[in-house]
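Moving on, here comes chain A:
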Amino acid sequence: MFDFIVGHYAYWFVFILMAIGLYGMIIKCNLVKKLIGMSIFQVSIILFYVAGANKWGATVPVADPALGTADPAKYINPLPHTLMLTAIVVGVATMGVALALVITIYKRYKSLDETRLLEQMRKEDDTE
Partner candidate 1 sequence: MRTYRPNPIVSLVSRLVSPFIVMFALYVIFHGHYSPGGGFQGGTLIAAALILIRLSEGNEAAQLQFPRSWGTPLGSLGVLIYFGTGLATVLMGGRFLDYSVLHLSHHVSMSRSYGILMVEIGVGLAVTAILVSIFDNLLEGNPDV
Partner candidate 2 sequence: MGIDTMTISFVPLLAVLVSLLAVPLILFSSRRPNLREFWTFGAGIIKFGLVLSLLPGALAGKSVGIELLELAPGIRLALKADPFGVFFAMIASGLWIFTSFYSIGYMRGLGEHKQARYFSAFAVCLSATIGIAFSANLLTFILFYEILTIATYPLVIHKETPKAIRAGRKYLAYTLTAGLFLIAAAAVTWQITGSLDFAAGGIFKSHPMAPSTARILFFLFLGGVGVKASIMPLHSWLPTAMAAPTPVSALLHAVAVVKSGVFGVIRVVGFVFGPALMKEFGLGRILMVFAGFTIITASLLALKQDNLKRRLAYSTVGHLSYIVLGAGMLTSAALTGAMLHIAFHATMKITMFFVAGAIYVNLHKENISQLNGIGRVMPWSMGAFTVAAIGLSGLPPINGFISKWYLGMGSVQADTLIPLFILVASGLLNAAYFFPIVHRAFFRRPDGDELAGHGEASPFMVVPLCLTATLSLAVGIYPDLFFRFFRLASNVAGAILGGA
């Protein structure tokens, strides 16, 4: 059991980060704080992949003449890294859209507090 916990230490950190991220997204009322939570959440998943790709005693996945290409155990699995590259791009795009939305919301409502925004929305709905 102890081995299991220690042996997976990277994952525990990932899950702690994930929990922090989710907490930020769900509990915080400020929209920008929500975005910070979202970012942490995304990063935690990226770390998860990267941690999963790790091998003890292996090196970066660039063909090194000294190591040869016969034994894949000498190189870290490159696929998760490339996948995460895409995931990072997706994350950046999402963040860009989100920030644009936040700016628009702030310009229209002069507030970034979610509860107040929702109240305001319902009020406007009723007056319509």
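The rule is short, and it goes like this: a residue touches a chain if its C-beta (ideal position, glycine included) is under 8 Å from a C-beta of that chain, and two chains touch if they have at least 3 such contacts; residues count from 1.
Keep in mind how these were chosen: all candidates are chains of the complex that A comes from, given by their letters.
Everything numeric here is computed off the predicted structure, so don't read it as measured data.
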Practice task
Quickly now, which of 1 or 2 touches chain A in the complex? Give its number.
Solution key: 1
Handout entry: Touching residues (chain side chain A, partner candidate 1) in the complex
Key = 60, 62, 85, 89, 92, 96, 99-100, 103, 107
